[in-house]
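Once you've had a glance at the structure underneath, I'll fire off some questions.
Of the protein chains in this complex, one is absent; all others appear in place.
Residue numbering begins at 1 within each chain, and the chains themselves are lettered A and B in the order written.
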Amino acid sequence: MSFAPRPQVQPWKRANTSRRFQILLASVLPIAATALIVLFAGFDANLATISIFLPLQIIAAGLVGLKAFGRRGFGDAVLVVLTIFFSAFVLILLLSVFLSVLSEGSKAISLQFLTQNNVYISNTTSLEYGGVANAILGTLLIVGITTILAVPLGIAMAVYLTQSQSKLRGLVRTVTQALSGLPSVVSGLFVLSIIVTFGFSKSGIFGSLALFPLMLPTVARVAEEALKLVPSDLRLAALALGAPNYKAFFQVILPAAKSGLITALLLGLARVIGETAPLLLTVNVNNGTSWNPFNGPMETLPAYVYGYLSSSFVSAHQRAWGAGLILLVLVAVLFGLARYLGRAKSLKSKPTKQKASK
Amino acid sequence: MTKPAPVRRKLSAGPLSTGDKWFFRSTSIAAYFSFVLVALVLIFLFLKAWPALQEQGFEFVYGTKWVAEEGQPLIMQIGPMIWGSMLIALVGVLIATPMAISLAYMIVFMLGSRLAKVATTLIDLLAALPSVIIGLWGFYVFTPVAINWETTLHQYLGWIPLFKVENVDNAFRGSPFIAGWIVAVMIVPIVTSVTREIFSQLDKDLINGAIALGGSRLSVFRKVILPTSSGGVVGGVLLGLGRALGETVAIFYVLQISFDINWGQLLESHGGGVASWILARFGEASSGEISGLMAAGLVLFVITLIVNFIANTIVNRSQPWRKD
Partner (left out) sequence: MTSLTTASTLSTEDISVWFGQRQVLSDVNLTFPGNKVTALIGPSGCGKSTFLRTLNRMHELIPGAGLSGSVFLDGEDIYGADFDAVSVRIKIGMVFQKPNPFPTMSIKDNILSGLRLSGRKIGNAEELVETSLRRASIWNEVKDRLNDQAISLSGGQQQRLCIARSLAMDPEVLLMDEPCSALDPGSTRRIEETIKELSSSMTIVIVTHNMQQAQRVSDQTAFFLADDNTPGGVVEFGATEQIFNGPIDQRTNDYVNGHFG
């Protein structure tokens, strides 16, 4: 880890040899000292990072800063060290999540894990048997129905927010924002209360309904951003050609915002595909394969992870990790696709060069 | 001047075509549906919560007892769980805020544009991680590490009430401290993205220029950046707080949920959270207790609505460029 301020800070650029030496010393010494202490005094590495390395690094960088610029240099060095330290910390947390899911989850992954269902499998069954195919199917069906419900509605909300001149737009936006803070467990309870009130029995469709209020605000917000990116010129041009508003939207604005709207769909999917609590409250788990979201129990990936983690057996936990890995891959793929489309869009909207006509 | 004052004509008087009428009508219906949805959530939760609320009275919110055993009258008071949610959310916010501000500062003022883009994508990806995965990781990977930190905190700072432990055998694992960290991991992205957006609206050339001229980073940060952006950052932190209060599954895995109220001994092995409590109880709950859990959900929803509303108001006000 380097502590020195970035080269935008001009004075560092002009650093002479002796100062370069000081900087080198200040970046190497603390980490070396910490490593020595960890190795020879048997100190815990995690702990040493915060209790030994960080203070040493601040002092070392501070001293160099102090020597170079006086008190102001000291303050800057501390600020930069802390900024880098905290940022690196988040990066390490993120990497730790990814690597642990990858390494633990990959132990469970096999062809049979991906293609079999979970009938006759108990917490102690060895990993050679059973799989998550039924959970993958259930997740895709339930989330698919949520998408069919939430995406058109979310886009219609975004259209309202960008195309109409209604005075209620501010209020609609506020309520949509409030909805995006809806705790997922409350969404589950809401649908559960509907189930109880009308005497329905739990099934996949209610899982879809419980995910719906969570997906809707995400789709609406991202779609609104996407529609705002379409230059208002195009809408005016269409209207000036005598288009009614709906034709201007469907024939001009919608095609121009297409990739952004697909991004809205993908980010909405990524938002709900791993939601657990709403599904636990509204869908009964199922070891077998069910194609029918309208009747009977249905397994989902998050519920699968939840179920096996609640047990205390190692093989059960490995199943949980395996399903977690599949979930992570799904989220990463959705997210990556969304990013890719977003980038393709920004490439296309680069201004065309104005060439002098020949 | 003999002419009378001009009379304004009614504009857009031209009748809308049928297609346009339907277009605007259907998008308006979609938009108003968000009102309906919030109202439906409140109404249905309230209907189901009413028996419990009626029976338990106001004590439901601040009382500290939950007895739901067969043959005994139901006593349902969610107080310790509300306090537990707040405690964990506060710890989470306290941990997440410096990280988020550092990240935003790093992305906007220290990284080149390409690295900044990579960092932003990573943060957004962190936001997309399902909480069940964070819970899995928190239970298996993070808890052992955190127990290590807690032991040391207790060893050296045990004299501070926050880090005091009554009985070492009943501490560290499943503590609000760990749950707070897990919540912090989950809210860092949202606080970062709000802060980053506010930082990036500042005049970057001016700030980098001042630093390049030998002005101090620290003084620019304290005197230019923080004062102009503090409002928005507070809004972002409140948004994070709202998310933290509603977090369910991840906390459920790492926290030892118990109804003994934990006033703030962060390292003790018991704490609470409304959302996790609902998850922990609903499986074996009788219909009477279900009503109590609905009431708990209602209370949670109202609290998060208020926090989110305040947060959004602050954020929207500090981001005037987002208005249309």
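Following the convention adopted for this analysis, a residue touches a chain if its C-beta (ideal position, glycine included) is under 8 Å from a C-beta of that chain, and two chains touch if they have at least 3 such contacts.
Remember, it's a predicted structure, so these values are computed and weren't measured experimentally.
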Residue of A:G70, A:P231 or A:G288 touching the missing chain in the full complex: A:P231
Selected from A:A256, A:V272, A:V285 or A:A323 as touching the chain missing from the view: A:A256
Interface residues of chain A (partner: the chain not displayed): 165, 231, 233-234, 236-244, 247-248, 251-252, 255-256, 258, 348, 352-357
Residues from chain B at the interface with the omitted partner, ascending: 6-9, 11-15, 17
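Here, only the chains that are shown with their structure count from here on.
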Euclidean distance of C-alpha centroids - chain A vs chain B, Å: 15
Footprint of chain B on chain A - complex, ascending: 5-6, 8-11, 44, 46-47, 50-51, 69, 72-73, 75-76, 78-80, 82-87, 89-91, 93-94, 96-97, 100-101, 104, 153, 156-157, 159-164, 166, 168-169, 172, 174-187, 189-190, 192-194, 196-197, 213, 216-217, 220, 228, 244-247, 249, 267, 270-271, 273-277, 280-281, 302, 305-306, 309, 317, 320-321, 324, 327-328, 331-332, 334-335, 339
Chain B - residues contacting chain A, complex: 16-17, 19-20, 22-24, 26-28, 30-35, 37-38, 40-41, 44-45, 47-48, 98-99, 102-103, 105-106, 110, 119, 121-126, 128-137, 139-142, 145, 148-149, 152, 185, 188, 208, 211-214, 216-219, 221, 239, 242-243, 245-249, 253, 275, 278-279, 282, 287, 290, 293-294, 297, 300-301, 304-305, 307-309, 311-312, 324
